[in-house]
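First the structure, which I've put down as structure tokens, then a few questions once you've had a look.
All protein chains but one are shown at their positions in the complex.
Coming up: subunit A.
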Amino acid sequence: MNLAQREPSPFKTYDEPERRRWMSSPFLAGMLFLLPSLVLFGVFLFYPMMRTIYLSLYLIDTQGEPLVFVGVENFINLFQSSSFQTSAKATGLFVLYTVPIGLILALVLALLANEKVKGIGFFRTMFSSTMGMSVAASSVIWMFMYNPSIGIMNRLLSGIGMSEVQWLLDPQFALMSVAAATIWMNTGFTFLILLGGLQNIDQQLYESARVAGVSDWYKLRKITLPMLSPTLFFVTVVSLINSFQTFGQIDILTKGGPMESTNVIVYSIYKDAFINYNVGSASAQAVLLFFCILIVTVLQFKLTERKVHYQ
């Protein structure tokens, strides 16, 4: 006679009515806890995403109703369109302009603000203050600064004897101008996270390095950056994704112009869907952007994994 037969497990409840057993299953209890977020995500994230992928495979009428299944034709059209290529190039350039410079700037500011100096609280507040400003408000500020006749930018230029620049109207400068404004807007957030990361580093590590007598540059390379690597990795991923999805400042400052030079993909999606009523093309672009961000993020994880030191 084996053990199981002699002593039935106390956890098995065959006697209870079927309904109660079903209710008390841990899986169901877990699902109940997840339900609110599942519903929210479902309505505002999963369904729109699925719907976008679905729509990207159809020819759509101006009312947004799918007419004919066309497979990947929307995508092929995109790749052949010069407008999309300009748009992709603008997005790529925009990311290149904003992410590295923004990160380095925020890192330098965070390193400065991490020093124990009198009145450092004032600088910490100033450096992180852009986090508290909406994209719309900051865009308007920058719009005034870039204004060709009354803006401070051109006044500075004429002050040092250079010719004025049409910051937002010259295709050569427009993307850079928007990028500069974007760096300014994002610095507050990146700075704050990096400062938090810096303050988390054990001070005794630096004291030990002081006793050893290594240079500041050596400390930065051998202690600060490795210890900050998880934070740096996080802000890089977030900034990159943010940069790919830029919309607000483009809409306010340039509306994708001049000559489509600032027509980044998200703005192009918006124009195709809500101005040109070409929902099929817009959906296809959205799908491409999604996969592009996904690939870049996965690549980041793969490539930098070994260089990030979690404690």
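Here are some notes:
As a working rule, a residue touches a chain if its C-beta (ideal position, glycine included) is under 8 Å from a C-beta of that chain, and two chains touch if they have at least 3 such contacts; residues count from 1.
Going forward, contacts and distances are computed from a predicted model.
According to its UniProt record, the chain left out of view corresponds to "ABC transporter domain-containing protein" among "FAD:protein FMN transferase", "1,2-phenylacetyl-CoA epoxidase subunit A", "Phosphocarrier protein HPr" or "ABC transporter domain-containing protein".
In the complete assembly, the contact with the undisplayed chain comes from A:223, out of A:105, A:198 or A:223.
Residue A:205 is the one among A:59, A:140 or A:205 that touches the chain not shown. For subunit A, the residues touching the chain absent from view are 202, 204-205, 207-215, 222-223, 226-227, 229, 309, 311.
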